[in-house]
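All remarks here apply to the structure that follows.
Note that this complex is displayed minus one protein chain, with the remaining chains in position.
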Amino acid sequence: MPTPLVVSDVAKSFTMHLRDGIKLPVVAGVSFSIKAGECTVLGGPSGAGKSSILKMLYGNYAVDEGQIIVKHEGGLVDLAQASPRTVLAIRRQTIGYVSQFLRTVPRVSALDVVAEPLVERGEERETARDKARSLLARLNLPEKLWMLPPATFSGGEQQRVNIARGFITEHPILLLDEPTASLDATNRDVVIGLIAAKKAAGVALLGIFHDHDVREAVADRIIDVTVFAPGKLAA
Amino acid sequence: MTDEPLLRVAALSKFYGSRVGCDNVSFDLWPGEVLAVVGESGSGKTTLLNCLSTRLLPSSGTASYRMRDGQFRELYRMSEAERRFLMRTDWGFVHQNPADGLRMTVSAGANVGERLMAVGDRHYGKIRATAVDWLSRVEIEQDRIDDEPRAFSGGMRQRLQIARNLVTGPRLVFMDEPTGGLDVSVQARLLDLLRGLVTDLGLAAIVVTHDLAVARLLSQRMMVMKDGRVVESGLTDRVLDDPRAPYTQLLVSSILQV
Partner (left out) sequence: MTDIATYNFAYLDEQTKRMIRRAILKGIAIPGYQVPFASREMPMPYGWGTGGVQVTASIIGPDDVLKVIDQGADDTTNAVSIRAFFRKVANVAVTTETASASIIQTRHRIPEHPLSAGQVLVYQVPIPEPLRFLEPRETETRKMHALEEYGLMHVKLYEDIAKHGRIATTYAYPVKVEGRYVMDPSPTPKFDNPKMHRSPALQLFGAGREKRIYAVPPFTDVVSLDFEDHPFEVQTFDQPCALCAAENVYLDEVILDDHGGRMFVCSDTDHCEKRREAGHRGHLAPESDPTSQTMEPAQ
């Protein structure tokens, strides 16, 4: 099975310059790969660095050391060293991301928030909106909300907008940061179905799921992040 | 998208006597890309913007712009006539204070139409139709077309200034604190409008702002300046979510949470 993403020896720490420059190591020696058609889950307790790893893979956090090799437009790119422009292209074409929280933009409707990634990839706006409609319907978001900006939505409603936005495209790699955190059982099942469909389509998924049932339902493999704890490396 | 940048800036410096305006700034800007330049007053961001837009000549360094014919031209070697032509056709400049960018005593329609007339448009009906179209795109009522901007609110003036700049289909727009001095609700509307226009028209833009929320909303890339130097640059969300330089951390931690 193809391996579109390989992480080797990645380390990350935060230097808090405002607090006398203390250094907070987050993870070190992170090495793993994910496979197409599989859902890999990052496991471990809160604070172990799961989210940080995901954010590094999306270019949202800088990488101190190591490589993140991504198969992008027929070549291999080290995302850890890539220029901002390359990272943007990778986000547009190769790596999708469902974050924990939706960052809303004033005056943009839920429908357009969802359709946007497709439009950025060159899809006709109306075609993209059609696809957005069917996804929002599948996620049971009341139709009367579609044309409203999601800023005033409840946590669960925002989360579903966020999921639809992440799942609408056909990125070969999809990162999921607790996509089911604030969903009810019905919608959790919808998300599980969406993930299964992505797997069947050959997408490589990497996610964080605190919900035990969801994790059981989707995970092909669990990577325990605690082995990447910075202290371990010294041992 | 092409594989060549629109603007190449190399080691640009501007000194005011012994004082540093901006020091050794280099970057490339690609078509359709929005770059935010953030920093506090006196950080050199406005000096940089003025050098790039050729309103000010740098002390050293180069900036090359890819003209519509695909050829790179060095900005500071162009004749003034060429630079001014560029500024009113392929470039835009949105001032913080709309009065600096508008003719306050001629009508909104003429403000929008001026650039068209400057490049030789001589058909009143067509100029007016274009002005009407642009006013609607910046959400100004059609029946205000013959009013002077003096009679407009701050937000409307700013939107008019944007229309006036975009009417010739520029490829690069400079913005100096485009939302400064506006009420928060008016700001949001303007930002949303700018965001839409930039995306729809595929504009490249360099936006100077001290407001990190503006940078987050409008730009893909960001440069943080302090004392004339670039202390950090990168993807906007990376710089804001994982600030590395001490000064950037200070800036980010100073944002008031609502």
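For reference, chains read A and B in written order, and residue numbers begin at 1 within each chain.
Methods note: a contact is a pair of C-beta atoms (placed from the backbone, for glycine too) under 8 Å apart; a residue touches a chain by one contact, two chains touch by 3 or more.
All figures in this text were calculated on a predicted structure; none of them were measured in a lab.
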Hidden partner chain, touching residue among B:Ala110, B:Leu182 or B:Leu217: B:Ala110
Touching residue (missing chain; options B:Glu4, B:Asp146 or B:Asp183): B:Asp146
Omitted-chain contact residue, chosen from B:Arg55, B:Arg77 or B:His123: B:His123
Missing-partner contacts on chain B, residue numbers: 80-81, 84, 88, 103, 106-107, 109-110, 113-119, 122-125, 127-128, 145-146
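As a convention for this text, only the chains that are shown with their structure count from here on.
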Residues of chain A touching chain B in the complex: 14-18, 21, 55, 59-62, 84-85, 87-88, 105-108
Residue ranges of chain B in contact with chain A within the complex: 30, 33, 188-189, 191-192, 195, 217, 220-221, 234-235, 237-238, 241-242, 244-246, 249-250, 253
